[in-house]
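Could you have a look at this structure, given as structure tokens, before my questions?
Only one protein chain is missing; all other protein chains are in place.
Labels run A, B and C following the written order; every chain starts at residue 1.
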Amino acid sequence: MSDRFDSLLGQGLAILFALGLGALVILTVDESPMKVLVTLLNGAFGSPERIAGTLLQTTPILICGIAACISFRGGLFNIGIEGQLFMGGFWATWVGFSFNLPPILHMLLAMSAAVIAGMAWIAIPAFFRARYKTNEVVSTILANYVAVLITSYLTINIFKRSGGQSETPPIFESAYLPELFSFSRLNWGLIIGLALAIGVYLFFTRTSRGYAVTEMGANPKFAEYGGIDIRKQVFLVLIASGAVGGLAGGVEALGVHHRFMEGFAPGFGFDGVIAALLANGNPIGTIFTALFFGALRSGSLLLEVDTTASREIITVIQALIILAVSAQITIRRKASDSTAGERRWKF
Amino acid sequence: KDVNVAAISGYFSQGFGVAIVEGLKKAEKDLGVKVKLVDTGNRALDYEEQFNNLAKGGEYDIVFVMGWELVDALQKTAEAYPNTKFVFIDGVLDSKHVVYANFAQNEGSFLAGALAGLMAEKGSDIDGLGDGKAIGFVGGRDIPVIRDFMVGYEQGAKTAAPDVRLDAVFAGTFDDPAKGSELTMALYGQGSDIVYNVAGPTGEGVLQASAAAGKYSIGVDVNQCNVAPGHVMASMLKNANVAVFDLVKDVVDGKTLEPGSVHTANLKTGGVELLLCPDVADKIPADVKAKLEELKADIASGKIKVATTTQ
Amino acid sequence: MSVTPATPLAIELKSITKRFGAFVANEDVNLAVESGKIHAIIGENGAGKTTLMNVLFGLLQPDEGEIWIDGEKKSLPNPAAAIAAGIGMVHQHFKLVPSLTVAENVFLGMEIRKGGLIDHAAQIKKTAELSKQFGLQVDPNERVGLLSVGIEQRIEILKVLVRGARIIILDEPTAVLTPQESRELFQTLRGFVAQGMTVIFISHHLEEVMEVSDTVSVLRLGKNVASRPTAELTKSDLVQLMVGRLVSFDRLPRTPTIGKTVLEVEDLWCRDERQLQALRGVSFGVKAGEIVGIAGVAGNGQTELAEVLSGLRPSSHGSLKLNGRTITGLSARDIRAAGVGHVPGDRLVRGVDRNASISMNLLMGRQDQSPWSTHGIINRRYLLEQTQALIKRFDIRTRGPESPAKSLSGGNIQKIVLAREFTGSADCLLIDQPTRGVDIGAQEQIHGEIMRQRDAGKAILLISVQLDELIRLADRILVMFGGTIMGEISGDRVDEEEIGMLMAGVVPEPRPNQVGAA
Partner (left out) sequence: MEVLERLLNISLVIATIRTTAPILLVALGGSFTTKAGIFNIGLEGQMLVGAFFAVIGTIATGSPWLGVLCGVAAALTLALIFALLVVSFKANEVVVGLALNILAGGLTVSLMKAIFGTRGSIFGHGLVGLPALKLPNVKDLGWFGQMISGYTPLVYAAFILVPVLILFYNRSRLGLYIRVVGEKPEAAEALGISITRIRYISSLLCGLLAGLAGAHLALGYTTMFTENMSSGRGFMAVAILIFSNGDPLKILLGCLLFGFSDALSLRLQTLGISSYLVLAVPYLVALIGLFALSYRSRPRLIQETLASMGRVLSVKSNTIKPATATDASKP
């Protein structure tokens, strides 16, 4: 308990330190740090609409974060969540505008398409990782670029709606993911994300399959020795991670945008990965780190309007916070792992 | 009464956006209005909140909007806040709640294409040109707005010089001048000696490549003649500064901007024009110049209809 | 406690205390090492031997106490200072770089350079000279990754010599060697002292200590409980000093309850990581209630044999049968399910997840079985109960079932593995190096457990590089060399010389009574 308290305290101090540095940066661009902070808070939590806006930003980060958590737990690094999200978003939209089906069924079908697209998009890197140990960090990063280009191609060259927008036709209302409140686009995606976080947490800590994945991530040789089929498990873990990544795209397409366009959801995949890393791969912790990032994103929107500081300042502060926290997490770890050999990056 | 003006876009840093900012700065200085620029970035999820943040307080009398990706958020917000005047720049939508400032970039590009085609036909008669009989086009991303330039350019070239081949390529990004320069080198290598850039910062690479290769390029949106002096043959200007300033002036003067009205800037109004760069102009033969004037008149009079992709 | 110096002291440690947090690893240790002698240090696992040597080598800083070298007080803030003072250390775990050549490894950290660039030719030449001078045969051009453990150790010693060490510390140097290799090593060590150098030598093998050392110091619970000339002591004195009680090492009594054949291996072939042939046609059988020992120098296919038998490595040819049923080519999971338990040789890599709790380590392999889990949900209460029971039964020294495995000492980690593998429903147990690096007290317990398993009618294949262990436990001993079985020796009549020759790949003159007598 006190350990946990210590670590929270440490993280808090690290964030304060980063904010201090951030304040200096803000001063250099001639704005009052206090005003920026107040605007940020106001933008993130100033009214029910803004809180909803924050949660709206949190949702995709959270779901992507969970996708990342799944892969981390298995000792794998799916950095291609961005690509799975784009693929999921596109194919959910495609089902959404191509078919005319009864309401809930349509939405479920579109969501399944998102999940399948996410899985399909990671299937090849997953296969090669499982079978030939091909580094999944690089293959999934590269696949991101391809996913973005392919979905752009499909959007603009094949399925473009008429008019000047680079986007697909809108989906039918029957495929909408219902909104939670009348005053915001915040939708069931948030509930899906929260349920997923708890579900994934319970899966990993309480079930025998979750145990198998956990041990594979912690010590693959031990897991292999214990009779766990590493190849199959690696493949399944990556596929599951990709499925959740695709789901994130489905939620964005069906819950928020109701269509697919260029610049559909850039950066959420990476933010999710970082949120998961900061939470040390814990899905419950990821809820909070995702909320933190969501608040920063949504708060910074008001910044452009109300101050002379730009959103990039927030990007800088966000990066500083990540750096400070990442150092802080591991200062504590350092006490126990003193050997140099343990600190090698596992490919 | 104070007039508050806002502009929202993700492209303030690129040619056309720069022109808009210029117009607003002028309005700030000459008309004493207050100006707020809101940079959208590129995250689709943010747009609606950004519009809400702008419109909610009701303090802005006129809001300029530029960028097709903002259209959905714009229409939603314009409907929800009928008291705020939204002006959509560079296109016309169905919505009756929005004022439109439309630029006929296809017309200007038509002339650019005609110039390039006519010059390419002259071939090695002209300093720095070969006999490739081809002209190039480097777009940023392959999106409808950019294609609008391209179809005009293509039509202009085909009309003025039917035998000249057009090689059109897209960099896939507006942020990679190195790629722009590389693409241009590739086009030069394949026989194009004049390349038209419609690619934002990527396009700067196109212009620089023309200087490096000793060939020619055509600028876009604003006067780019001085980016690579002696190698930028012309610039296709979209005089957004003038258009924006005039609209702000109308508001200051108390005129109402009719919702749904379309203010078109084209060759006829002079809102769009092809500027021959002075340092290259004397290399351009008189017959080419005459032909350009003739085509311009034909477009202005409606004799030639230039195709478009953004309606 | 210290010995009155007859010759000048090479090393004198005065009241050394070293703490790790609240834990005292070395407490007020005085140690005097005479120049030109071989000084052995023994003690149970965790007694503080390595810690003390690390202090002497500058790797750790003592909290209290002084270090005197050749009659001078020294402070050793880092290994470089220790090296400068003429101390060299051969670590328990070798620290060689596999992709570099022998010469590069030897000269690593003190490269010979010409014009700013490393002079490979000179390094090779010097290595060859040195290896000749001290009788440590190596090929300076070979990549270390391709060499055997025995040769790796020679390289480690060369590394120390090339740095001009006069005082050489060896931490458990024989743990991985064949008897012949050990004997060669002792020869080398004697050569060193003959040239006036001093050797400090840590071992768990008391025979070796008796054989080679001039003086012995015994550490217990971090304290130096005795330093005496070896000649004054017997083996059982040493044991008593170490653990405070008597321990027997005799061959354990047999109960002739051998049953039907459980494991049958026929003409087994397989390849290793580098795709080189590791097993070349191995055949044997293990009966219920029988312990079959596999002797051999590490790296002659024993590990691969255990891995093939447990399904971790595919065989390229041959068949495996368990209770008459063919299990060739089954996965590790299926082989486990068929009834094979496996105590892996590399316990820290395969045997446990060091960061997981003891209970989570005990769950491995049976997480899908009832009552450990029902409908895929882990039965946490049952797991906790079982863990507590096993901690008690196997005498695992820990703070509790939720302590991470890494907080335990090596011997106790091994007990976790045994507790897991010995309590399953396996008919056949593959036990690889059960007591490597484990102290005598724990060894005895582990041996007891193995015998109990045998008495319970399990078929046991025991792989060990320690001959005395095999002699103590096994009914029959198969000697492996180069991926084949060189010969078989009855556990009752063991001739170490003969086993040694088999281990070295030499088939001795047939002595009818001994080969094939099962």
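The rule we apply is simple: a residue touches a chain if its C-beta (ideal position, glycine included) is under 8 Å from a C-beta of that chain, and two chains touch if they have at least 3 such contacts.
Being a predicted model, the structure only gives us computed values, none of them experimental.
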Which of the displayed chains are touched by the chain that has been omitted?
A, B, C
Can you tell me which of C:73, C:95 or C:493 touches the chain that was removed from the display?
C:95
Given that one chain is not shown, which residue among A:13, A:34 or A:327 touches it?
A:327
From the listed residues B:107, B:142 or B:193, report the one that touches the chain absent from this view.
B:142
Per the whole complex, from C:18, C:166 or C:347 the residue touching the absent chain is C:347
Considering the complete complex, of A:101, A:236, A:284 or A:316, the missing chain is touched by A:316
In the full complex, which bits of subunit B touch the chain not displayed? Write them out.
12-14, 18, 21, 39, 139, 141-142, 167-173, 175-179, 181-183, 185-187, 189-191, 200-202, 204-205, 208, 212, 226-227
At which residues does subunit C meet the chain that is not included here?
78-80, 83, 91, 93-101, 104-105, 108-109, 111, 113, 116-118, 120, 141-143, 145-146, 149, 159, 176, 271, 273-276, 298-299, 345-349, 354, 433, 436, 465
Need a quick check: the contact residues on subunit A for the chain that isn't drawn.
25, 28-30, 77, 79, 124, 128, 132-135, 137-139, 141-143, 145-146, 149-150, 152-153, 156-157, 218-219, 221, 270, 273-274, 277-278, 310, 312-316, 318-320, 322-323, 326-327, 329-331, 333-334, 337, 339-347
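The definition used in the following text is that only the chains that are shown with their structure count from here on.
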Per the centroid of Cα atoms for each chain, what is the distance between subunit A and subunit B, given in Å?
36
Please tell me the distance, in whole Å, between the geometric centres of subunit A and subunit C computed from their C-alpha atoms.
47
Subunit A-facing residues of subunit C, complex
310-312, 331-337, 342, 344, 349-356, 360, 363-365, 367-368, 372-373, 376-378, 380
Quick check on the complex: what are the subunit A residues that touch subunit C?
206-209, 211-212, 215, 218-219, 221-229
Which of the residues in subunit A end up touching subunit B in this complex?
43, 49, 53, 56-57, 60, 149, 152, 156-157, 160, 163-167, 185, 252, 256-257, 259, 261-267, 297-298, 301-302, 304-306, 310-311
